[in-house]
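Excluded from the complex is one protein chain; the other protein chains are retained at their positions.
Just so it is clear, A, B and C label the chains in written order, and each chain counts residues from 1 on its own.
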């Protein structure tokens, strides 16, 4: 075809969506200029905030049969977390850091380096058998990393799920409401959480996090 | 404010994550064109609306986005059981006192066998 | 019936108010009536009153499982208006409005109908289109209505945030000057007193356990205390419990009963002189004569007979109220409560014959019940008296859900409450 890689595999379309590195993408919080806040804003506070920009985000829909599970594991370098509300993260797969979040009984969110999304998509459609869907949503969501001594307090203002470490251990992931939007929330450490949020709500959530963190102090970091 | 056990997420979540989608088990007629106006109207609009045990369809809209069924007492708001689409309720109206009052949040064991392929959407 | 007046109060003050008559009797039911009304709420009592007074049917009993006016009549936000979109609904509610306008005098009971006007706010272009559409329809139907801009609204309600900085700035509103509020309990009591005076038996604390049906015709009702009470016709006016009664009749209704909540603030000095409603922001408020801000919340999505709803629904409502009235932030919420509203798929009532002969239902008023009380009672009484549905009631047959002739007020903004 033309100058874009287009492959029709399994009678589905895969297109590369990233331009060359000459064109720099703008994450949903681009306008907030977090880098300036990080360098000029407060350096101490109970809540730390960082946007992991321009990652590769893929939604996998599937009710995987054993064979599919194996195929997916070899594609991702990690096994699909089959138990509800679980996740896996592996820093050193062949394509770098890969995270998989359970979203629903037939839905996972896969997070990979931004420039790996298309290749991975392509390999999925080439390799994976049976019924499934894989959708690139890298432009539609962004990843917040929130941490700090008071991060749990901040989150208790924002989401209704129980965040006690016994109920919400490291590695647990939930899809839930976040203020008046939604988020996929994964606990990365006792005081560190990953929030995957939708692009159009990102500014609202950024405002919300600033507001909810005000009494604890907010430190913005760059990734 | 309900605390609802999602049979897919396998834990209780706040009502705010869910949407009620009306009466459960209303299968779409297999041949709509063969229905009379009356039959079609009853499919669309006429409801049991019981005071007491009720089977209803909910969706975990802010969570796993799955629809599932709840058996709930519409008077006490007690949730008697939660079961997946395609499964049948074990608690039904007019049955003798099935559960005592303090077992509301004990998660229902889903029935093993799939009983109905047509569980029914609600409009 | 003892006549009420200021002079009467003065006279009775000399006898320390020891000689006031009972407002209604407490009769033992007869074996048979011409008409039994099941449900002693506002609509049922109004039906009985008009049956006896206007249509000469006085051998009537109202059977109420609790106390008179104890259902949604006791739990609503008391708004009265008639600015409905579709002709059928508009005519019915305007019929009611006209009865409201002389009701205190007609009943010799002050129902405190206060025509302080009602604003339905518009916050989006589509809201404004809907408002124009509705007001135009109202005017051509003979119902008062105007479209106001934000400046005019600000003059009527100075505490309303009409600024551009609001999340959903107020673009305009429809304004029905004749709309207002009334004292809800007084409506039930006034109708009850009037019905009683015309010979209607008001039977309280008596639950109808079954309908007695012979050959497809209803012939009476069954109660625990008084056994079977027979009647030529039975009219069920039981709002949220209609489906329960319908089941006794062997049929289903196009109805669902949902929790609907309301709340009041503590009483404060006069600050809100009219009724303000916003469908877009999802809140509405008025101020009672006692000073409470009376606020209506949204309907919960699930079926419920518990007379309570979800806290989140109340939260959203108060958010909306503060969005509209930021200065209420330091005012405090005193009490909240819930009712059971019977909602139809098209947001219009059922005033209807049923599959059972001589059995009639009047229900499905959703959030519109209180304002319709006199009109609903009047047309239902006419229908029961003549055995044929009143022309204003005809469009509201339950059978419209078979042929598709819905009166869909959902499409028209400003109908939700």
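As a working rule, a contact is a pair of C-beta atoms (placed from the backbone, for glycine too) under 8 Å apart; a residue touches a chain by one contact, two chains touch by 3 or more.
Note that contacts and distances are computed from a predicted model.
So which of "ABC transporter ATPase", "Glutathione import ATP-binding protein GsiA", "Sarcosine oxidase subunit alpha" or "Monovalent cation/H+ antiporter subunit A" is the UniProt name of the chain that got left out?
Matching the unshown chain against "ABC transporter ATPase", "Glutathione import ATP-binding protein GsiA", "Sarcosine oxidase subunit alpha" or "Monovalent cation/H+ antiporter subunit A" yields "Sarcosine oxidase subunit alpha".
Tell me the shown chains the invisible chain touches, ordered by label.
It touches the following shown chains in the full complex: A, B, C.
Would you mind spotting which of C:216, C:250 or C:404 touches the chain that isn't drawn?
If we include the chain that is not displayed, C:404 is the one touching it.
Looking beyond the chains shown, say which of A:79, A:137 or A:188 touches the absent one.
A:137
Where does chain C touch the missing chain, residue by residue?
Counting over the whole complex, chain C touches the hidden chain at residues 4-6, 8-10, 12-13, 16-18, 20-26, 66-68, 70, 74, 87, 91, 101-102, 104-105, 108-116, 123-126, 128-137, 139-142, 146-147, 159, 167-168, 183, 185-186, 189-190, 204-205, 265-271, 287, 289-291, 306-308, 310-311, 314-315, 318-319, 321-323, 326-337, 400, 402-406, 408, 410-412.
May I ask you to list the residues on chain B that touch the chain which is not drawn?
Listed in rising order, the touching residues are 1-3, 14, 19, 21, 27-28, 31-33, 35, 37, 40-41, 43-44, 57, 59, 61, 65-67, 76-79, 85-86, 101-102, 104-105, 117-123.
Pick out the residues on chain A that sit against the missing chain.
Residues of chain A in touch with the missing chain: 1-4, 6, 8, 10-13, 15-20, 22-28, 31, 54, 59, 61, 106, 131-141, 153, 156-157, 159-164, 167, 179-181, 198-201, 203-205, 207-208, 211-212, 214-215.
The rule is simple: only the chains that are shown with their structure count from here on.
Can you compute the centre-to-centre distance for chain B and chain C, using the mean CA position of each chain? Integer Å is fine.
31
Give, as an integer number of Å, the spacing between the C-alpha centres of chain C and chain A.
Averaging C-alpha atoms per chain gives centres 50 Å apart.
Show the residues in chain C shared as contacts by 2 or more other chains, in ascending order.
none
Please output the residue numbers of chain B that touch at least 2 other chains, ranges allowed.
Counting only residues that touch two or more other chains, chain B contributes 16.
Using the touch rule from the top, collect the residues of chain A that touch chain B in their complex.
Interface residues on the chain A side: 84-85, 103-105, 107, 160-161, 174-177, 182.
Touching residues of chain B toward chain A in the complex: what are they?
8-11, 13-14, 16-17, 62-66
Note which residues of chain B are touching chain C in the complex, please.
Answer in residue numbers: 1-2, 15-16, 19-20, 22-23, 37-38, 41-42, 44-51, 54, 56, 72, 74-77.
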